[in-house]
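With one protein chain removed, the remaining protein chains of the complex are shown where they sit.
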Amino acid sequence: MKLVVTVGGKAETVDITGGHGRYRVALGDRVWDVDARFVSPTLCSLLVDGVSYVAEVTDDDGAQIVGLEGETYPIEVDEPVRHSIRTRAGGVSAAGGQLVKAPMPGKISHVAVRRGDRVERGDTLVVVEAMKMENELKAAVAGIVSDVRVTAGQPVNPGDVLVIVEPHA
Amino acid sequence: MKLVVTVGGKAETVDITGGHGRYRVALGDRVWDVDARFVSPTLCSLLVDGVSYVAEVTDDDGAQIVGLEGETYPIEVDEPVRHSIRTRAGGVSAAGGQLVKAPMPGKISHVAVRRGDRVERGDTLVVVEAMKMENELKAAVAGIVSDVRVTAGQPVNPGDVLVIVEPHA
Amino acid sequence: MKLKKLLVANRGEIAVRVIRACREQGIATVAVYSEADRESLHVLMADEAYPIGAPPAGESYLVIDRLIDVARSAGADSVHPGYGFLAENAAFAEACRDAGLVFVGPPPEAIRAMGDKTAARKIAREVGVPIVPGTLDPVESDDEAPAVAESIGYPVMIKTAKGGGGKGMRLASSPAELPAALRLARAEASAAFGDGAVYLERYIAEPRHIEVQILADDSGEVIHLGERECSIQRRHQKLIEECPSPMVDAAMRRRLGAAACKLAKAAGYVNAGTVEFLADTDRNFYFLEMNTRLQVEHPVTEMVTGIDLVRAQLGIASGERLGYRQADITWRGTAIECRINAEDPFSGWLPSPGTIRTLRPASGPWIRDDSGIYEGYTIPRYYDTLLSKLIVWGEDRDIAIDRMARALGEYRVVGVKTTIPVLARIVAHEDFRAGRLSTGFIDRILPQLQSDGRLAPIAIIAAAVAEYERLGRRPAPESEPSTLHAWRLGNRTGWRGGVTGT
Partner (left out) sequence: MKLKKLLVANRGEIAVRVIRACREQGIATVAVYSEADRESLHVLMADEAYPIGAPPAGESYLVIDRLIDVARSAGADSVHPGYGFLAENAAFAEACRDAGLVFVGPPPEAIRAMGDKTAARKIAREVGVPIVPGTLDPVESDDEAPAVAESIGYPVMIKTAKGGGGKGMRLASSPAELPAALRLARAEASAAFGDGAVYLERYIAEPRHIEVQILADDSGEVIHLGERECSIQRRHQKLIEECPSPMVDAAMRRRLGAAACKLAKAAGYVNAGTVEFLADTDRNFYFLEMNTRLQVEHPVTEMVTGIDLVRAQLGIASGERLGYRQADITWRGTAIECRINAEDPFSGWLPSPGTIRTLRPASGPWIRDDSGIYEGYTIPRYYDTLLSKLIVWGEDRDIAIDRMARALGEYRVVGVKTTIPVLARIVAHEDFRAGRLSTGFIDRILPQLQSDGRLAPIAIIAAAVAEYERLGRRPAPESEPSTLHAWRLGNRTGWRGGVTGT
């Protein structure tokens, strides 16, 4: 079976065959014989050329998040047809601006900017209180604050858009 | 909801209401308000009148096996209708004789009796090798060996009948 | 008075730590829990557990009356405050005393004398222990702060007068940074300790954080158990602690210990406490503050001295003599503690609440895991990020470091981001090995801690196998599951079974 793996925006084709714990995996011109077993719902033991790894594998929004020796690899894996549909539909990336989203559930403890403010890269936009810490969310680009969607005291959930910064032209 | 619980052959009716972690449980003339949460597929945290327990709950052939502070309680729980059908159908208990079954997977390492042998209570009938130990299975009753179904070297699975002993009349 | 039943006025790993110590001494334990903590480990482990209110600490763990009520109605004779929450709140200690409950900690007078950092600095000056230049009183209003800061000299540290643990500490490098730093410090201090009072202190660049554990009984006997070094910090939150400090020799240990005991005696201190110092490279040290409670990092002292500090606390609180004299205290080997927090060190250390999907703590020789979580547990968003303290002991510091590296490699937490990867890299760093520690260590090495992507091919293989099995083995829906146990369902629908071929 051919699968398209996308790592860091770069797509490659993997050819995988086998089953019941034994697989042959081809990637580019390299081929591995792999003995792979899920020893828990999220832990995969791999023996690759005799070397033993235990990967942490979870899925997040369709992508496989693989943790290995303290590093995290987000990997999208698609059947070739589906990959081509998904990529032709175009990505969802915002065009240039910064959508400042709540990274975790919490409460807005301070809003440092107003709509129309000019900000420099690194300026604090919003402070979110979560797990007893004040977390400052900062501007990733210099620009103009085009929207402020929260007020102090308001609870927020992960992914909520708090502030939008449009870059200088 | 009424449920019939059977512990050690004795059936009692439990009346249970509530949900979402909070229950009222009546057994005989006693009533408990219980806060119960499964904190893993097999571990149930119970707060009963403020006292905290963590019960190990697994099911085995329809019965709930409950482990609490090192003790094991096999408990059959039925809806009343089902309980009455099941018990009217009659139990499966053997009538007096001893079916000597393999208690775990292993290999017969020695058969100590032949069909027709007279045995006393405590006599070794069969030795099963498992997990590097020789496990002697003994007669629970005095009687006559009416059947020997295995030979030395034969692998066995849990529940396989190895020997049958008929008690003296 | 022999304690019989103790209420633990805390949650998380420290509540578990106290429950374990009580169980080992036959003292029954009463846990309290907010609505967010019904399934927390301390509730599962205690003998009894009672609800005390809504998730925010201000509506549960900080409500003194409710805690006293629960203690009374459950028939407790004593209260252990843990650390944080009400641990350094003199009013709570007083309320316990008034209710006839033994408070496992210092008397309210000593909490007031030493727990208030500005008052403690005055005592230190009186008994001749050196202090860092700064204000001896809280800064009342933000208006007077600039002048005070100017007189101390920038950079200045803003510190909460109450509490500890780095909460409410902020650095201002220039007058421009002062207002924001004051505001954040006050906000954190209010949220964490119910008191927004702060004071200013001169900032000492790249100092080392050395603290001394003391024990005092109510006969006036005071001993010290040596120092801990806690220089590996981020934003004044300790991340790695060790005992002994690689910079402290026997002579400096004696000087530190004597200073700590002198302060404790001056304050009429009883029970376990910690005297914090900043040290410079010439082995000068300056009194910073006293923590009038058990510290998060107390285990490293325990592993090296062999003394169970919570057991000692309980003994002292029940009126026993210490049972150790200074000469009885010996130090064997080195212990290191790493704090495993639910934070993402590669995304600005943001908190990472969520559900622990898989948990495989490190174990084996000389590994101690003081944890407050379990597999399947959902970390509430209301409390601090500490999940577990991983402590190792080794015959010497090199062995302890090697063991910590091994243990961090074993420790698996799936479902939330943790500090484990960055801890592993700190421990592997040559400056850590060489004992070149300072409170600026993490900021200095953080740029070197980025990913090298070395195992990307293996990660791709793992992801491909997972997806291949998912696609190839998508099961027909079962008409009716005969059991609802997740484990069984999982097994039957083929994921593990399929892959393992069983």
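In this document, chain identifiers A, B and C correspond to the written order of the chains, with residue numbering beginning at 1 in each.
The working rule: a contact is a pair of C-beta atoms (placed from the backbone, for glycine too) under 8 Å apart; a residue touches a chain by one contact, two chains touch by 3 or more.
Everything numeric here is computed off the predicted structure, so don't read it as measured data.
Only one residue from C:Lys5, C:Arg202, C:Lys265 or C:Arg360 touches the chain missing from this view: C:Arg360.
Touching the omitted chain from chain A are residues 21, 35, 37, 39-42, 45, 47, 50-52, 54, 58-59. For chain C, the residues touching the chain absent from view are 16-17, 20-21, 23-26, 39, 45, 299, 302, 306-308, 310-311, 332-333, 357-358, 360-361, 363-371, 374-376, 378, 395, 399, 402-403, 405-406, 409-410, 469-470, 473-475, 477-481, 483-487, 489-491, 493-496, 500, 502. For chain B, the residues touching the chain absent from view are 1, 3, 5, 7, 12, 14, 16, 19-21, 23, 25, 27, 30, 32, 34, 36-44, 46, 48, 53-59, 64, 66-73, 75, 77, 79, 103-106, 109-110, 124, 127, 129-136.
Here is the rule we go by: only the chains that are shown with their structure count from here on.
Relative to the centroid of all protein Cα atoms, the closest per-chain Cα centroid is that of C.
A separation of 46 Å divides the Cα centre of chain B from that of chain C. Distance between chain A and chain C, defined via averaged C-alpha coordinates, is recorded as 30 Å. In chain C, no residue touches at least two other chains.
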